[in-house]
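This part shows chain A:
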Amino acid sequence: MNRLSQLGVIVLVLGAWQVAAATGQLGAVPTPLVVAGAVLGLVLDGSGWGPLAETLASWFISLLLAVVIGVIIGFPLGVSRVTYRMSVVTLDFLRTIPALVFVPLVVLLYGAGLQSTILLAFFGAVWAMVMQTIYGARDLDPVARDTFRSFGVRRWDTVTRLLLPTALPYMATGVRLAAAICLLISISAQIVIPAGGFGEQIVVHQLSGALPEMFAYIVLCGVLGMAIDSTFRWFERSVLAWHPSHRKVSS
Partner candidate 1 sequence: MQSISTPILEADGIGKSFGDNQVLSDVTFSVAKGQFVCIVGPSGTGKTTLLRALSGLGPANSGEVRVNGRVVVQPPAELAVVFQDYSRSLMPWMKVGKNVELPLRRLGLSREERRKRVEQALRDVDLGHAEELYPWQMSGGMQQRAAIARSLAYRPEILIMDEPFASVDAQTRADLEDLMLDIRDRLGVSIVLVTHDIEEAVYLGDKVIVLSGRPASVAASVEIPLGTGRDQIETKSRPAYLELRAEIHRMIMRKSDTVAPQRAPR
Partner candidate 2 sequence: MTQRITRFLLPAIVPALLVALWWMASAGSTSIFFPPLAKIWQRFHELWIFDLVGEHVVSSLNSVLIGLGISIVLGVGLGIVLGLNDAIATAVGPLLQFMRYLPAVAMLPLAIQLMGIGPDMRVLIVVLGALWPVLLNTVDGVRGVHPALVDVAKSNRLRPIDWVVRVVVPSASPQIFAGIRASLAVSVILMFASELMGASQGIGYFILETQRQFSLPEMWSGMILLGVIGYLLNVILLLVERFALDWHRESRS
């Protein structure tokens, strides 16, 4: 029943779009059937795979950097009250800077390529990872910590058996948020610079007037975003399965 109504809404919207576009209500916007044909074309003739690889490369490398560096910065800041309070204002400032503001600078420094989009996406995403790691490290249960202390558990074991398991669910959330940001910034940077991948294809096809292909790439961006998000949600749930505790999610 739910599935049916969901499908119905999608069909309805697509139908309305089809009718509106076919009768010329939307100007140059192509009908969904034409766009679907263009998507199919991109997949079949192989011209879509190269841009996909470029977008995924930028996404993956920037995500990897954001996760590793986010944890390295976040953990020490989270475990101590003093370091946390010293850094919180700075972090709040840094994470409100829109990553794209560095577009003009990185283009001068590294040109219109993968390096630039990776740097921008990394800068946009690393703060989500830092913040979630800090939340995770700060969530340590004082009773559990005292228990560990009273048994004289070794320091290393305290880290691996207590700190890490406590922080892991938060970090999983951080990875999911960072994954979404990395993709969004990668594509956005590829559009405004333009610098390869799906983003550049959108600009190129718009400039050459190939609107069906342009919409096809926009739709593919949405599909990619959904696929990545649901993958990481699944990953997060499986990490959380053994840790059904409360957590701060800032989606």
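Per the selection procedure, all candidates are chains of the complex that A comes from, given by their letters.
Going forward, a contact is a pair of C-beta atoms (placed from the backbone, for glycine too) under 8 Å apart; a residue touches a chain by one contact, two chains touch by 3 or more; residues count from 1.
Just so we're clear, the structure is a prediction, and the values are computed from it rather than from any experiment.
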item: Touching chain, any copy counted, for chain A within the complex - options 1 or 2; value: 2
item: Contact footprint of candidate 2 on chain A as seen in their complex; value: 2, 5-6, 8-10, 13, 27-29, 82, 85-90, 92-93, 96-105, 107-109, 184, 187-188, 191-192, 199, 202-203, 206-207, 211, 214, 217-218, 221-226, 229, 250-251
